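With one protein chain withheld, the remaining protein chains of the complex are depicted in position.
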Amino acid sequence: MRFFSDNAARIHPKVMEGIARADHLDTAYDGDRWSRALDARLSELFGTGVEVLWVPTGTAANALALAALCPPHGGIVCHRDSHIQNDEGGAPEFHTHGAKLMLADGEGAKLTPDAIRTLIDAIANDVHRVQPHAISITNATEYGRVYNPEEVAAIGALARERGLGLHMDGARFANAIARLGCTPAALTWQAGVDALSFGFVKNGAMSAEALVFFKPGLADVTRRRRKRAGMLMSKGRYLAAQILAMVENDLWIVNGALANGCAERLAAAAGDRLVHPVEANEVFLRATPAEAAALRAHGFDFYDWAAGEIRLVTAWDSDAQVVGRLADAIAAL
Amino acid sequence: MRFFSDNAARIHPKVMEGIARADHLDTAYDGDRWSRALDARLSELFGTGVEVLWVPTGTAANALALAALCPPHGGIVCHRDSHIQNDEGGAPEFHTHGAKLMLADGEGAKLTPDAIRTLIDAIANDVHRVQPHAISITNATEYGRVYNPEEVAAIGALARERGLGLHMDGARFANAIARLGCTPAALTWQAGVDALSFGFVKNGAMSAEALVFFKPGLADVTRRRRKRAGMLMSKGRYLAAQILAMVENDLWIVNGALANGCAERLAAAAGDRLVHPVEANEVFLRATPAEAAALRAHGFDFYDWAAGEIRLVTAWDSDAQVVGRLADAIAAL
Amino acid sequence: MRFFSDNAARIHPKVMEGIARADHLDTAYDGDRWSRALDARLSELFGTGVEVLWVPTGTAANALALAALCPPHGGIVCHRDSHIQNDEGGAPEFHTHGAKLMLADGEGAKLTPDAIRTLIDAIANDVHRVQPHAISITNATEYGRVYNPEEVAAIGALARERGLGLHMDGARFANAIARLGCTPAALTWQAGVDALSFGFVKNGAMSAEALVFFKPGLADVTRRRRKRAGMLMSKGRYLAAQILAMVENDLWIVNGALANGCAERLAAAAGDRLVHPVEANEVFLRATPAEAAALRAHGFDFYDWAAGEIRLVTAWDSDAQVVGRLADAIAAL
Partner (left out) sequence: MRFFSDNAARIHPKVMEGIARADHLDTAYDGDRWSRALDARLSELFGTGVEVLWVPTGTAANALALAALCPPHGGIVCHRDSHIQNDEGGAPEFHTHGAKLMLADGEGAKLTPDAIRTLIDAIANDVHRVQPHAISITNATEYGRVYNPEEVAAIGALARERGLGLHMDGARFANAIARLGCTPAALTWQAGVDALSFGFVKNGAMSAEALVFFKPGLADVTRRRRKRAGMLMSKGRYLAAQILAMVENDLWIVNGALANGCAERLAAAAGDRLVHPVEANEVFLRATPAEAAALRAHGFDFYDWAAGEIRLVTAWDSDAQVVGRLADAIAAL
């Protein structure tokens, strides 16, 4: 009864079927029919022409997106608690050849135009200071909070005004969309997003994420960087097939909604214990060590997030009965 | 009827079964029971204690191995026609932060101690010259040639004498072992190899290669580099399961032998047309454009390798009847 | 009447004489008699065996020192307001191949063991988190504050305890020593410093800084990195001669004391306007825009540091009369 992370969930049966269907001899790398179908399929999904590269991890998607938006000598504005800053082992610095992450604050790990402005307005435009070239936001955030389209658009407008690229880390994009009920377009390119790390692995896929470029001209050089990074899979069709299976019949949104629903149930049970409003599939609770131990004694596993705080993450395959029992255990603390 | 590359072959059913068996919730990244089993399983296979990291591509395995053996300011001796020099889009330079590939010649894309010595003895040991830190050989080579244990050991002895690391690109290690009939130990650590890119993708796996370290102390830093490169898969168990399925009952050797056998059949038909002796699963033939067109007219697909030369690659799943027909077509040219 | 920066001061006549004395044909790079004399001369100065590399800028000294102490995948703890974070255009990230600067707070741009501990104790030791490998402190700091030997030793003890390297950015080391009256040894290796950027350019030299290694084994690889970075001067004797001239008869301390003395005079005039205690050659004053304009109307030039704050920097060649007039003008505000 693990609530550590959605990262470790199973593969959705439809994804497995997709993989099996792709099990024919075809062109290597990304020349096969599945890989070649991605641009059209995701252009349809987003309601605009996009260019898509499959990559094996979310970290890869983020780092390649940042490298597309920021030169080695530039900087990327992100939240102090963002995944790219804290949990990717320096991947952004590696793939950008040493660009600097510029850390801003904000409630719920969300950036605001004001926070960004305060940070970058203090940077004189001379060669001694690293200049900002991009902004990276995460939706849903590390604390399970969601930016709505208006919030993204406000950041997008600032980005355009200052000539900065805008990246969205969408490792939990599905959870955000499921929560908001808006179109993928409204939350991305219509709000000024240039590149999206469109996550599937936390949501039912095995090993495929989509790096989606809304801004023309970035995909070609990124294809070279993907190869140079050692991430051009020999048999790309098995990654493309996962993505195609996930977007078929909105499976990704369905799965996001399932995970969100489980988190809502836990949130309802948690009441005043909640550290952050629950808007996606992560629940942060105040819990004493004794209370955390009590939950573990019931067989539930999860992270101690900070002193007196635990994190519970639900996934598309969370068992409703297990979630119910956890909710009861929380309520009973 | 594609003879372009073994890269594009199907997944072996046993690998698919292995993936399916791993489809349970488990620890993310490489903390799961499958990933944790790799060291013991491959230590058994190699008859010595090894440390193993799964990676998603052969390019990744090679580049991470080279980064483990060579600092950014160093050089790596390799063959002028090696994969790391010509076909990895600069991945060695990227992962090593700019180490220099030092190109040597040799028949059949094989290095010899003499060729290496000639190259490195001309490099004065001062700060103006990039110094060699490692040697990288490929077995089987880009031209389908095989180093036997004695040949590797001679290079290994030179490497030790000069304080250089020794890497083996074993994208087709299975084909080499199947050809030689020796133990994996004899061809690697007993011959002085420090790190092996142990390839499975060309041989029946979907997306997993093993980076095997024989020299202690290299795995830990490489685990950090793997993460930093964006190649620490969230659900590593699906990669580990592929590797475990491939080594179960020597499936990797069986598959290597199948591919080699098909190539031998083509070689027998080719006779004097052979550009290189056929020792693994690649066949290089002299063929005029008209002859190549004639083969294609029969429905066979393959690369034009050089002027008047074509390349045919067989795989574990090459259809014996199709191979037979191709052999007949070659003989009839 | 410029009080912008000590960076722009003139060359001390003794340095010019040193350069002229080195104007003979000699071995190129660092094989000449002046360069070869540096190790012995600075070992004498520091009372222990050191290895010394001349470099053309303080940024170069810092970045090479950090590269010697931290691998590309590691992190370096420094103050949020440090020069390496804010004023070197990303040089630390460039020379370390993307190591991460980890920002701590502290009064007067000074780090404390507690601040460092708070920062690094929150970093779990797993591959997802960049791990700290070094600490970098600046003495005197960006705000003209000075660490005394005990304060450095406390940080040095923490560094040793945690296995971290310790770098001191000594662009204004002379000002610190002049202030403290302690030995260079007490402020560096006896306090646990592994590498010192020993600044001369702000203090009378033309184009030479010394990178001093107290920890054995770092100089050799740094010599290769210096060359690789394009900073191995063809005629190194002209740099070595500057350093030798600066340490002759303690000229560096004399000059540091001169600059400090001018700053003290300004500080005395400034009284309650001081933003930071004046311990070296920088004076930060509260001044309204009208007051700043009034000073400028007298012909004094300086930086507006922050809203309502100006920075005045004195140098070895500050004219005592001009400083006196500035002090009077400040007092008269």
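The chains carry the letters A, B and C, assigned in the order they are written, with residues numbered from 1 in each.
Definition applied: a contact is a pair of C-beta atoms (placed from the backbone, for glycine too) under 8 Å apart; a residue touches a chain by one contact, two chains touch by 3 or more.
All values derive from a computational prediction rather than experimental measurement.
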Contact set of the excluded chain (shown chains only): A, B, C
Residue of C:18, C:90 or C:165 in touch with the missing chain, whole complex considered: C:90
Which residue of C:41, C:202 or C:311 touches the chain not shown here: C:202
Residues from chain A at the interface with the omitted partner, ascending: 71-73, 97, 127-128, 131, 221, 223-228, 232
Hidden partner interface residues of chain B, rising order: 72-73, 86-90, 93-94, 96-101, 103, 127-130
Interface with the undisplayed chain - residues on chain C: 2, 4-5, 7-11, 16, 19-20, 23-29, 32, 55-60, 62-64, 88-91, 93-95, 201-202, 206-207, 224, 227-235, 238-239, 317
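Rule of thumb we're sticking to: only the chains that are shown with their structure count from here on.
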Same or different residue numbers at the chain A/chain C copy interface, by half rule: same
For chain B paired with chain C, centre-to-centre distance based on mean C-alpha positions, whole Å: 50
Centre-to-centre distance between chain B and chain A (centres being mean Cα positions), rounded to whole Å: 34
Interface hub residues of chain C, defined as touching at least two other chains: 72-73, 97, 127-128
